[in-house]
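Removed: one protein chain of the complex. Kept in place: all other protein chains.
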């Protein structure tokens, strides 16, 4: 683990303390490196939509948290600008979802990430491509 | 109000009864016509992210519910295939968010919708473009 | 016409002189204001794909030129960061395509635009949502 990775972990620990919706979802942080994150949650009944499958907002939120943890890991406030998300497979109650965020590109002010969510059978349920913008503010 | 609009309203009333996550968010249905919906919610503290603004998953979820109500209003199960979302402005606690979904195009099996979310000052906070796929199943 | 609009027109005239691919496509500039553009072209045979309809790259290019003209109109070099495009209707040889770019949001460094392309029957053939990033360089 490099110094940057160790500092990335501290940033994300602090973010999780403040991130009330990720707490509500029951997000567990599995792995953090600079520009990378892996997190997990289990889908609960109150997260379902009218078809009895995961509401798109929940799977989006899990991918978005993974994205935020990966792109803020250098300690500068970085916000999502634009996201495209595809839903190849429905998610059901009690499914265990693992989201992995990988940095695809980085410039001084912008970043591009791919986030995949897989279920307990390693099936891809969400593919998320996100562009973020790095502000000049430090994370509190 | 046409017969189709009246039937669309019934479909969405039934969807809201089943949609546990939209209930959790406190979604209120303001207006439903075939291929159109307008819904509202107020942002609560537990919906915030690490920066103290709305978690992207919440604003996505509100737009996604408006999208689902608009594109299922003919009574055939229709699912989101692909969504692109932009976040022009941050959303704060207690902001009142109104999402409006409009059908842009419709083929036999696919649909294209634009959803805008505005805050209480009529500022655009989310722009959401969604493509849906209509199955052959009837809504239960 | 404001001073800004007049200056926007000069910027786009200069861009069109330099933009070899827009010239190849036969793009005509119909209207320019700050943050807005309207341009037109006719689909030629050499622009078709294997199905005998417009290649997606051509309709993308037309929308992208409209986007570039609208978001560079203040004279600072601005580049496309991320685009989402939907193709509601096929385009045929000799169709006359009109692209209109409208600014949806603007911050100091980023912009959000919607671009619509319509054919000679006023049918929507492309819906394009683009996010751009403004550099600090002046247009030459």
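Read from first to last, the chains carry the letters A, B and C; within each, the first residue is number 1.
Methods note: contacts are C-beta pairs under 8 Å (C-beta built on N, C-alpha and C of every residue); 3 or more make two chains touch, one makes a residue touch a chain.
Small disclaimer: the values here were computed from a predicted structure and weren't measured.
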(Q) Please identify which residue in C:3, C:46 or C:138 touches the non-displayed chain. (A) C:46
Q) Where does subunit B touch the missing chain, residue by residue? A) 81-82, 84, 109-110, 131, 133
Q: Over the whole complex, note the residues of subunit C touching the chain we left out.
A: 14-16, 18-22, 24-25, 45-52, 55-58, 60-62, 64-65, 68, 72, 77, 79-87, 90
Q.
Even though one chain is hidden, which residues of subunit A still touch it in the full complex?
A. 84, 86, 88-89, 104-105, 107, 112, 114, 124, 127, 129, 131
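In the analysis below, only the chains that are shown with their structure count from here on.
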Q: Would you kindly tell me how far, in whole Å, the mean C-alpha position of subunit B lies from that of subunit A?
A: 22
Q: Report the inter-chain centroid distance for subunit A and subunit C in whole angstrom, where each centroid is the mean of the CA atoms.
A: 33
(Q) Two-or-more-chain contact residues of subunit A, please, as numbers and ranges. (A) 81-82, 84
